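Every protein chain but one is kept in place in this view of the complex.
Just so it is clear, A and B label the chains in written order, and each chain counts residues from 1 on its own.
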Amino acid sequence: MGYAAARGGLTAIRNAEDLVRTLRDMDESEQIELDQFIGRLRLLVDRIMGEAGMWEPRLTALAIRQAEGDHIESVHLLRAYKSTLPRIASTEPIHVDEMRLLRRVVPAFREPGGPQILGRSTDYSARMLDPRSGSGATASLEPEVATHVAENSSSVQTNTPRLMNVLRDMDLLTDRRRTDDPEPFDITRTPARPPAPRSARLSSMARAETGALLNQWYRNILGPDGYLHEVTLGEVRHGELPIRIKHPYTNGSVSIGSLRVTEVEAIEDLNGVDEDRDRFDIGYGLCLGHNERKAIAMANLDIACHRDGSKSSLEQSILLTTDGLDSAGFLEHLKLPHYVTFRSMMERKIAVRNARPSVQKGDKE
Amino acid sequence: MPTNLLLDSDIPEIDSREGRSSLLAQANTEELTSLVDRLLEEAELSSQLRIVRSPHTGTVQFQVREPVCEERFYLADVVVTVAEVAIGNHLGWAMRVGTDRRAALAAAIADALFESGHKEACGSLQSLITVTRRELIDQRQSEWAQLNKTIIEFEELD
Partner (left out) sequence: MTMNAVYNGSHLDSIVGEDPGIPFALLDEESKREIRRALLHAVCVPGYQVPFGSREMPVARGWGSGGLQITLAIVGKSDIVKVIDQGDDEGVNAVNLRRLVVTSTGIEESTEVVESTIIQSRHRIPEDEMINSHTLVLQVPVPEPLRGVERDMRELARMHSEADYSRMWVSLYEDKVRNGVITQTTGYPCLVNGRYVVATTPIPRWDIPRLHDSQFLTLFGAGREKRVYAIPPYTLVEPLTFEDVPFEVEQANGAQCRLCNSSESFLVESPGTNGDTGTWTCSDTAWCRARRIK
């Protein structure tokens, strides 16, 4: 076809891409293997899987390596990949009570019933740079193979009640349990716009950009929006949930593996005039991987949105401004050529000037 | 009260079809594929094998039920690969997390072999899933042994 006089745009783009590839892949250092990301940069992989809304550690590692560690770019690669895939099925509804705990912190009680498990955490570590970290020199010996522990572990995990249920038993909780079991809102197929069901808000926050959610929270604490206040955390949990689907022949349940999530319960003191002053309510946060910052912000925003009853702009902010790809993409589009629009703007500046009474025009000249 | 927090609560059983599928989904890739490859060397088996749906990658929506309103919502998508085969008139199906088409195919063949009741195949596949099951339990136990040390022990108040 008549594709005359290519003026070098394509060549420049190809060369720019080549420069990225070459400088990245020909670096003097060793190529980073994918399992190193998964094993040694666990929290980065977790965060990116969450924001991509996609569980697949290996592809995530690949995305991070390809994107030279840029986290928005990594999320973009994964979501664009997902757009090429057919949707095969939904899992069975997995109740979060099925979580196998890897960590559990309950700030609301000293002895909440069930253990406080610090797990893999740096919460109480002094933040000091350690030149030996990652070298193996700081690792302790293999933990003893503790079969005796394993025996009582079943009972420990079984006897770990959720703090929400403890408060329910004490009749200190507003009961919002539904029995109608509405179909969840699918934000990947229908854009979520206010007013939206809670399932749309929870899905949106689960894959929101972590920093955006954190900022939404803090902006409501100290910024111009005061739609929420500080909560007491009931549960902060990190653990595993099974991925269970229906067997296509037998209709029985098949667990094809598991994924890790972070879960938070945020206890809200209901202090509004029309609210239940002798009970608490609870906000809920759940996101992929180990990402407590995100889950805590989510839980706090969930309850704030519920109390708000779609009266303020909070829901719109959550649904529309927290996606990392939306905000970053639009910000960066400012780098594109805009000379047609700018020409039109220049033309109107002259038009305004010409429309002014001549006295004023004289001032300018 | 949660009833499903047992460490081994969702460890699949070996004697049901669903349990076998679960274990084949989580079996070590290398061991699964080399075993199935070896079983296929038997000419009779390979001649009876038919691929119903060749292995393909897609997503599964991960649906959770949260505890505040007991409502469901979609947390994320999981990337999976599915395959379907038949050996004679025994159908085999598999779904594995990830993009490995070869492993999904191997798991589907293994499922069909179990169904066909082929003696030698069933024997070696049975040991593969038994090992897989053992490994799942061992992994959880050693994980718990590490976690157990991070539990905050409060001095008894009473």
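Note that in this section a contact is a pair of C-beta atoms (placed from the backbone, for glycine too) under 8 Å apart; a residue touches a chain by one contact, two chains touch by 3 or more.
Remember, it's a predicted structure, so these values are computed and weren't measured experimentally.
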item: Option from B:Gln48, B:Thr99, B:Gln126 or B:Gln146 whose C-beta touches the chain left out; value: B:Thr99
item: Of A:Leu222, A:Val273 or A:Ala351, the residue in touch with the unshown chain; value: A:Ala351
item: Absent-chain interface as seen on chain A, which is shown; value: 1-10, 12-13, 76, 79-80, 82-87, 186, 188-191, 193-195, 310, 313, 316, 320, 325-326, 328-333, 336-341, 343-348, 351-352, 355-356
item: Positions on chain B where the hidden chain makes contact; value: 33, 36-37, 40-41, 46, 49, 51, 54-57, 99, 101-102, 105-106
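Keep this in mind: only the chains that are shown with their structure count from here on.
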item: Approximate Å spacing (C-alpha centroids) for the pair chain A, chain B; value: 28
item: Parts of chain B lying in touch with chain A, wherever the complex brings them together; value: 1-10, 12, 16-18, 21-22, 25-26, 56-80, 82, 91, 93, 95-99, 140-152, 154, 157
item: Complex interface listing, chain A residues touching chain B; value: 49-50, 53-56, 58-59, 82, 85-103, 110-111, 115-121, 143-147, 149-150, 153-154, 156-158, 160-162, 164-165, 176-179, 181-188, 198-199, 202-203, 206-207, 241-245, 247-250, 252-257, 259, 261, 265, 282-284, 286-288
